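Here the complex is missing a single protein chain, while all its other protein chains stay put.
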Amino acid sequence: MNSVRYLSRRLFGSLALSTTLATTLGLTTALGVIGTSAAQETIKIGLIVPMTGPSASTGRQQEAAAKLFIQQNGSTVAGKKIELIVKDDTGAPDTTKRLAQELIVNDKASVLLGFGLTPLALAVAPLSTQAKVPQIVTAAATAMITEQSPFIFRTSFTLPQASVPMAEWGLKNGIKKVVTLVTDYGPGLDAEKWFSDTITKGGGTVVENLRVPLRNPDFAPFLQRVKDASPDAVFVFVPSGFGATFMKQFSERGLDKSGIKLIATGDVTDDDLLQEIGDVALGVVNTHHYSASHNSPENKAFVEAFKKANNGMRPNFMAVGAYDGMALVYKALEKTKGNADGETLVAAMKGMSWTSVRGPVSIDPETRDITQNIYVRKVEKVNGELYNQEFATIEAVKDPFKAAKK
Amino acid sequence: MVTILFDGIAYGMLLFVLACGLTVTMGLMNFINLSHGAFALAGGYVTAALTQKAGLPFLLCLPLAFLFSAVLGMLAEKLLYRRLYQRSHLDQVLFTIGIVFMTVAAVDYLIGSQQQSIHLPDWLRGRLDLLGGSIGVYRLFIIVLCGVLALAIQWLLSHTRFGSQLRASVDDPRVARGLGIPVNQVFAVTFALGCGLAGLGGALGADLLGMDPTFPIKFMIYFLIVVTVGGTSGIMGTFFAALLLGIADVAGKYYVPQIGAFVIYALMVAVLILRPQGLFTRGGSR
Amino acid sequence: MTAALTTHDLVKNFGGLVATDHVSLSIAKGARHALIGPNGAGKTTLINLLTGVLQPTSGRIQLMGEDVTAISQHSRVKRGLVRTFQINQLFADLTPLQSLGLAISERHGQGSDWWRAAGTDQSVVAEAVETLAQFGLGDALHIPTHHLPYGKQRLLEIALAFACKPQVLLLDEPAAGVPEEERHDIIRILKSLPADVTIVLIEHDMELVFSYADRITVLVNGGILTEGSVDEIATDARVRTVYLGEDAHD
Partner (left out) sequence: MTHSVENAMAVMTRTARWSHWETLFWLASLALLPIFPNKALLFSQIAIMGLFALSLDLILGYAGIVSLGHAAFFGIGAYAAGLMAKHGLGDPTLGLLAAATGAALIGFVTSFLLLRGSDLTRLMVTLGIALMLFEAANRFASITGGADGLQGMMVKPVLGLFSFDLYGRTAYLYSLTILFLLLILARRIVYSPFGLSLRAVKANSLRAGAIGISSATRLVAIYTISAAYSGVAGALSAQTTQLVSLDVLDFHRSADVMLVLVIGGVGWLYGGIIGAIIFSLMQDWLAGITPQYWEFWIGLVLVVLVLVGHGRLQSYARMMIDAITQKGRVTRPDQRGTS
């Protein structure tokens, strides 16, 4: 008899649950509709970046840059007040998504910026489509991200964009036999694929494609393989942060003296870490879209202001990504006369072009990805500090990944 | 391939110095201490600070790193850990992982999240050719130093009065007290010694493994693997386990990069399935 | 007729030490058989071998004519070979009722039922209550075991074994450490155990052994010194020297 009472309770419980399920749903969704259609005088911009965990530096750079931009360009555009909301997703996709969702639903944010890593950007893609909210990727660099939603734009760069020019430069400079060494995840594989293809097309040979696991304490075995293969050059991509350890072991293994050229994407010689890495980085040739030493009045002003605002921290390509992300939003809002409706903004952003601190940039209207100059740089000492000194420019590079599809 | 073997040994030796303190606390004192890496962190940061800011020579910094971590360990043992010897393993795990969280956040807050770099003297850089393989001087240095340490520790445990006191205290604290052995002090000293070694390991490893606030978490797993595989019998088990894992890891990544990351875990699970108490056991006691 | 429990040349070595030395026992059905011997004679090791806690180095064990040497402890229990422990082995947080409930439902093959709450099976609970009453624990059904006085715990130790409906019951020093007034309960219980249950009693207390057992086996250094009726043993000179002699002064 006892178990009968048991059963009845249980039945009652689930019944109650399912009925309320129905009712509450109806009610709450109704609420929601009212909520979203509410007009807004202030336009809210959400910046979601990792402020803790391994890629914390990304978050700090981007937050600083975004704040600086507002400070420099005022907090009102086309009569609308701009409010920046910064969130830390600790680099965990489900958190990123939750924060994005809360920003859209609760704060009624009109634009989302940030996304430190590829999975974090991808996590939000379906959301921006569903909610019709522009998502501007200011950091993550895997090529296919922008294809995941018609509302995704990018103001950072794509790895093919940086890797292909590196390969071309290599071919021009007598590098025929190469080994690639990349971190084993999206961006790394992008870099590997596009660099290798370009090299082989150009008549060079890729002896080996090495992939280093994401969490890897010791580069030794991989570097040893490089050494044994004794190529003309080794092409490297590791996410910024790993750069220091890698460079150390590179020289510790005597590869710098073994005549194997080290070429890389700019991530390895990240401005933010270059001082940490030290002289071992000297002479490393790499391609990227931004160097703190980029020679233009805009950049000089930017670097100065940035350092001043963040007790001497040097801005890196992450900072610039966020800085231009904000620029894109501002310009779009000016164009739409302050209309922050998602589709309108998207229309306005397509084809937008301006002079960034990194040089002339524009948004490709078809791919919504950034078109920009890629610079070939070499690490040199400029009055006591290490910098990536640009010595060659490839004008207006579109993302090769999408170009190839047409 | 001499070089690979050599790198493996160096890596293993490093693991040994980092982990052997843990063997003592965990194996002999039966205290699961996940916060062990925090003391390595301390050692690494002290060395970084002393070489960079104070500009002291690297060699001088090593003993200092040892001392610093040892003292830190001594204090921690007196103030906190001693209360936990008699508690359940679960409590020990929770408490020490709590300590790790606090350490990581605190260091991040006080010093910053960036990598600490240590500048080695030039004579430790470069490479020399040996037995047909080219070998990093620094790695050679590590191997020699850690090898000597291993022998020293083994001697300390097996041939000194302290060693026998420790073993007695471990086997049965009550009886040991009866025999007039100052059990608490013995444990305290042992603990401090272990932490000191971790600190030294941190100082030596900073250059190869990198040193940032998340070090204790990143390497906790490796320490635990080494200790469990080595078994709770004593230092030698850990020593061989560390070498085995070090070599297996490096060689695995070198010869079969595709599955390199698996090797160390697979090895551990395999060993533990065959010998649940680890490679070297104290006659199945516990 | 086949014996209830027999061993053939049972040997157990721990490293060099021989704990059980070619022991061949035969215990008749319904017997009250005592195993005695000085400390370290290997009585408890023998019990552990018989119940399957330890595996013998060599030799065989037969229960009701069936070879059980290889089979596990719990399946020996299911075949009717049950033991008690010299030091109480109880479930501290469970009540006597729950503990017995476990043993009984396990015997009824309901031990791993998961769909209904424990204690909803009338027959199990009834049997548990009855047994506990019979062991003088009727007023302690719902008191967590660790709150019971030692004597009661001792009774529960036996009740728990009894609840497994043993055919052969090994009692390892049942009266050990029980205060005088509560001993009587224990002895009363032992005497009241059904005659068809074979009892193997391991005991230091000679008074109890002589009053209770009908046959006695004397173990010394892991081997059998001698075996016989109560009188034979009581009068055996060797036994006096090796056993009673030393027992006198402790």
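The first chain written gets the first letter, and so on, giving A, B and C; residue counts start at 1 in each chain.
One rule holds for everything that comes next: a contact is a pair of C-beta atoms (placed from the backbone, for glycine too) under 8 Å apart; a residue touches a chain by one contact, two chains touch by 3 or more.
Remember, it's a predicted structure, so these values are computed and weren't measured experimentally.
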item	value
Chains in view touching the one left out	A, B, C
Chain not shown: contacting residue from B:W123, B:W155 or B:Y265	B:Y265
Touch criterion as defined above, residue of A:K44, A:K80, A:K97 or A:K227 at the omitted chain	A:K97
Contact partner of the left-out chain, one of C:P38, C:P56 or C:G101	C:G101
Touching the absent chain when the full complex is considered, from C:E66, C:D113 or C:D231	C:D113
Missing-partner contacts on chain C, residue numbers	51, 53, 72-75, 77-78, 82-83, 85, 89-94, 97-99, 101-103, 105-107, 110-120, 122, 125-126, 128-130, 133, 138-143, 160-161, 163-164
Sites on chain B contacted by the missing partner chain, in the whole complex	26, 32, 80, 83-84, 87, 89-91, 93-95, 97-106, 108-109, 221, 224-225, 228, 258-259, 261-262, 265-266, 268-269, 272-273, 276-278, 286
Absent-chain interface as seen on chain A, which is shown	2, 5-6, 9-10, 13-14, 16-18, 20-21, 24-25, 27-29, 31-32, 51-52, 56, 86-88, 90, 92-94, 97-98, 101-102, 104-106, 118-119, 122-123, 126-127, 130-131, 142, 148, 184-186, 189, 213-214
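To be clear about the criterion, only the chains that are shown with their structure count from here on.
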item	value
Chain centroid nearest the full-protein CA centroid	B
Maximum inter-chain contact count - chain pair	A-B
Geometric centre distance via CA averages, chain C-chain A, whole Å	73
Between chain B and chain C, centroid-to-centroid distance (C-alpha), Å	49
Whole-Å gap between the CA centroids of chain A and chain B	37
Contact footprint of chain B on chain A as seen in their complex	53-54, 56-57, 210-211, 213, 215-218, 220-222, 224-225, 241, 244-245, 248-249, 251-254, 273, 276-278
Contact footprint of chain A on chain B as seen in their complex	3-4, 7, 11, 108, 113-115, 117, 119, 125-127, 134, 136, 138, 207-210, 214, 218-219, 222, 249-251, 253-254, 257, 260-261
